[in-house]
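Of the protein chains in this complex, all but one are displayed in their positions.
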Amino acid sequence: KDDTKTDSDSGGGNAAGSSGYTVAFVTHETPGDAFWDKVRAGAEQAAKDTGVSLKYSNDPDATKQAQLIQSAVDAKVNGIATTLVTPDALAGAVKSATTAGIPVVGLNAGIDQYQQLGALMYFGSDESLAGTSLGKRIAGQGVKHPLCVIHQTGSVSLEARCAGVKSAVPGTENIQVNGADDSAVTTTLQAKLAQDKSIDYIVALNAQVALDAINAKQQASSQAKLATFDLNTDIAKKIKDGSVEFAIDQQPYVQGYMSVTSLYLYLKNGNDIGGGKPVLTGPSFVDSANIEKILPFTEKNTR
Amino acid sequence: MTDTLADHADRGLRRGEPLVELAGVGKSYGPISALRDVDLRVAAGEVTCVLGDNGAGKSTLIKIISGLHPHSAGTLTVDGVARSFGSPREALDLGIATVYQDLAVVPLMEVWRNFFLGSELVSGRYPLAGMRIRDMRRIADEELRKMGIAVSDINQPIGTLSGGQRQCVAIARAVYFGARVLILDEPTAALGVKQSGVVLKYIAAARDAGLGVVFITHNPQHAYLVGDHFVILKLGAAVLDARRGEVTLAELTTQMAGGDELAELARELDRPS
Amino acid sequence: MTDTLADHADRGLRRGEPLVELAGVGKSYGPISALRDVDLRVAAGEVTCVLGDNGAGKSTLIKIISGLHPHSAGTLTVDGVARSFGSPREALDLGIATVYQDLAVVPLMEVWRNFFLGSELVSGRYPLAGMRIRDMRRIADEELRKMGIAVSDINQPIGTLSGGQRQCVAIARAVYFGARVLILDEPTAALGVKQSGVVLKYIAAARDAGLGVVFITHNPQHAYLVGDHFVILKLGAAVLDARRGEVTLAELTTQMAGGDELAELARELDRPS
Amino acid sequence: MRRFLRLLARPETGALVAALVIFVFFLLVAPSFRSLAAFCTVLYQSSTIGIVAVGVGLLMIGGEFDLSAGVITISAGLVNSMFCWYLGVNLWAGALLSLAFCLAVGFLNGWLVMRTGIPSFLITLGTFFVLQGANLGVTKLVTGSVSSRDISAIDGFASLRKVFAWSFPLGDATVWITVLWWALFVVVAAWTLQRARIGNWIYAVGGSASSARAVGVPVVRTKIGLFMTVSFLGWFVGMHLLYRFNTLQAGNGVGNEFLYIIAAVVGGTLLTGGFGNAFGVAIGAFIFGTTSLGIVYAGWDPNWFKAFLGVMLLLAVLVNTYVKRLSSSPAAFASVADPPAPALAASGKESRRD
Partner (left out) sequence: MRRFLRLLARPETGALVAALVIFVFFLLVAPSFRSLAAFCTVLYQSSTIGIVAVGVGLLMIGGEFDLSAGVITISAGLVNSMFCWYLGVNLWAGALLSLAFCLAVGFLNGWLVMRTGIPSFLITLGTFFVLQGANLGVTKLVTGSVSSRDISAIDGFASLRKVFAWSFPLGDATVWITVLWWALFVVVAAWTLQRARIGNWIYAVGGSASSARAVGVPVVRTKIGLFMTVSFLGWFVGMHLLYRFNTLQAGNGVGNEFLYIIAAVVGGTLLTGGFGNAFGVAIGAFIFGTTSLGIVYAGWDPNWFKAFLGVMLLLAVLVNTYVKRLSSSPAAFASVADPPAPALAASGKESRRD
């Protein structure tokens, strides 16, 4: 059954592929995103711990992601973990996996559709739920007019987060920035803050945009507060010094780790995690109250 | 070669009837006025020679007749109808074929494709009808051979031909497609003695087949050999407009060179032969 | 005009000494062999005329001397040293200046920029030193006027000049920069009678200043007026190689045209003048 | 032997050899690549790029660019999907409307380029931005989200899926109908270029528009036709995406215009126009598809994905160039024997033809 074991993985834990399983891990990562880097780190650690050989691939374009799943099926892997951010677009590919008898686990997005698509388990949070809880928290502070910064045009998951925020704070406004260029992000936010002085909160959707937002706030001498999705060392420090109020974390490391581990357990023992229900890895808030505890982990890229 | 010309010539041409007439035509490129108030008459079965210094406006004049540039003043009459061509296609459709001084070939395309460009032979009237490639290759090759040019491969890109060979392709093409009026802008410039002779014979044949010919050249001998009518341009204006009988070769040469002449030059260069 | 030539001419030239010598030179473009086993000697103070039919290989021959193409067989000796030029720059640096048949101008650039292209006048030796634009404009304009060409604006893109005007720019440039050898590929092709005369006088002046001149033309009269030495190419091989005394104009013409001749043509075309 | 040399002399031979080299390379390094299923996946992937690339290649031979070719696929699908979803009409009506829309965009591109004399790069850049913005803006307006609604329940879906997104099993592999369509479009384009009058015109308007005009080629009509061909093929791929995936993301398609151009250029099309070949473009798309999936099949570190892709592409282009130079085809005369080649000097155009 196992004909793809020849691929070697770097050492640690069990020998790569010592369990005899190959797992394909397909995401909609835009290359170079810190969030996905953690998902992948978790997946790799799990692969090491369980002796699974891991094949990671990614493409932000839904149709190409479907293609990647299809090529995993062609390669006759033992299991597939995939994000389901565009469930309709991926349905066909997931189906071809399940008909080929390959177990599929969903992660990160697609909480409502994963079962219908035929995935066995799900690890992640819910983008719009995360957005809503962030919205509720800032609504509690009396925020009226938050700005939600979308750093990738037309991204389903980013739009879902902002929609979540808007559902809790109706005055939410979206803005699009070119996430690939820090100076463009900074100046665009600067311009927006100058244009609309009533903006009292900025919601960044990744850590780097949050850092750029700090710059922009300074430049525009804006009093707006700042919260962000996702976490990294720099943001952890900024939370500590108060320039970022809080970050909303869905523990990407756990999403990656659990997806691989669960497939391993399923393949080996037939285990089912979550009892037919999705397993939530977030959202959890990181703020001045718990930052001390979390800061060291961010440096290890595990939170 | 004469058979080709006669084959393609419009049967309805009557010697002496005016085909193209220009009256008071002018043309300026931005601030530069290249042509002013020029009259010209191209009649069937006659060769009109346009002569003049470099930059006198000869090419500009024929570009107007062939539809490449619109004129900015005066009238252009073809077959008695006043026209202002929007594109060279319109002139071609009236049977006016031109050899441009800058040749108008597409360097990367094969010789035979260039020969038939814009007038391809097709095997049907539907849009994607195949071209009669074999015929086109054969005809292009034949027509070039008639001019004494044997290109080693009719499929080579025309940009790899020698200057004179390219010139011959352009001439052969115009002669093959010209049905009523043939316009030649310095056709013999890059040609050898033999090829020049062939071109002059073509011109004579075209005239005999009843076509109107406009022949631009810097060579007064060539002009005098075939011309019926001579127009000399100077700084964009016509300074001489005479029929064959009204002017001698010597006069023509003097007019063109502004007093200079080959013989005189020889004296000046002064070498024993 | 003569002063310019004499000014720029290398003072060390001694009449009759060989400047460029080709021995057994051949060149093929892919499967097409354009030149086979050609010998040629360009001596100081002499005009070597290269004649031949269209496609005979004349341009190919001079492209080898001017460094544009490397030769594929034989030897090229300049000032007694065997060479194979990697680029035209090397030839230029040895004082070999060329007028190419396809002119080698950059259509979108101004006339004066084209004139000085590759040999700009600069006001210092550091990389971004300013060019002496005023001088360059003036010189370009003067040199063109000497040829009887007054372009309306020395700043206009050269692509907007008439064919003959462009030709004159290329000639004036080569004459101005040629210090030892001057190569002219059909320089008079697009020129009027007056301008042709000027070019022939340039050639004579260059010869008198001690330069070696290679002159390609289709006009036997022109060739005979200035040539000291005649080479006729046919299908890539030299079929005649004679000094001035050894051949008459009539013989030359016969050789070039392969029996045809203008007079004969006139008889054939047969018209009362 | 002569036959073989003749074959070698065909302009697409270089690209073909390059494609073979890349393909065999991945057969060697990636065990999971050695299956019919993998080959079919690669073909499918190539076809989705290759269909539009054929049009883009023709357009580039004709001397113009179309940067809107990537987003128009999504626009096409969105028009169809939202029109029918909103009004509840049969999907065929929407598909035809979408076709008309795409052809209109292509016509507008071409007409503006010819009318204003502004380079097509700028005109279609404008169209690109406008379509990209409109895709998002309109979709949010109509559906309230950034993707269109599932249309699989609307009338006409089944028949349209048959046409645009049908697939059939072949052993353990799946063959998509787009591969067949792709083959058809390539053959038609190749016929057009080599044997039809319009092909002659396409080469001419790209090689030298002014010369073409001077000898009576209808430059304006030819170029506008090319723009419309591109948007027709864009529509076609849009239909495939819609009927394969049922929904479309409004932000997708961006960047694909670039892949089409890459496929065309890798396949030997000259960026400056006037030279190229439909089979070459198809092979270019295949090289791109093989490489981008091959790296995945080989299981190489995705962090380095782009680096591998770059190296493989350069490799393919080098092989292509090398083969072309070996074969002394007419195309090679003007090639890079002595860089920078001075051949074809008369043309005033760079002499690189490969």
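Each chain gets a letter, A, B, C and D, in the order it is written, and its residues are counted from 1.
Keep in mind that, in the parts below, a residue touches a chain if its C-beta (ideal position, glycine included) is under 8 Å from a C-beta of that chain, and two chains touch if they have at least 3 such contacts.
Note that this is a predicted model, so its numbers are computed, not measured.
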Pick from D:Val21, D:Leu36, D:Ala93 or D:Ala134: which residue touches the chain that isn't shown?
D:Ala134
Of D:Trp92, D:Phe107, D:Trp166 or D:Phe305, the residue touching the omitted chain is D:Phe305
Which listed residue (B:Asp102, B:Asp153, B:Asp208 or B:Asp241) would be found touching the missing chain in the intact complex?
B:Asp102
Given the full complex, what residues of chain A touch the hidden partner chain?
30-34, 37, 150, 153, 174-176, 178-184, 187-188, 190-192, 194-196, 208, 211-212, 215, 219-220, 232, 234, 301
Could you list which residues of chain D touch the chain missing from the display?
63, 65, 114-119, 121-123, 125-134, 136-137, 140, 207-211, 213-214, 219-220, 262, 265-266, 270-272, 301, 303-311, 313-314, 317-318, 321, 335-336, 339-352, 354
Go through chain C and note every residue touching the omitted chain.
66, 68, 87-89, 92-93, 98, 100, 103-110, 113, 116-120, 122, 127-131, 133, 153, 155-157, 159-160, 163, 166, 173
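Keep in mind that, in the parts below, only the chains that are shown with their structure count from here on.
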Using mean CA coordinates as chain centres, what's the chain B-chain C distance in Å?
27
Whole-Å distance, C-alpha centre of chain A to that of chain C, is 72
Flagged in chain C as touching 2+ other chains are 29, 32, 102
Mind pulling the chain D residues that touch 2 or more other chains?
330, 333, 343, 346
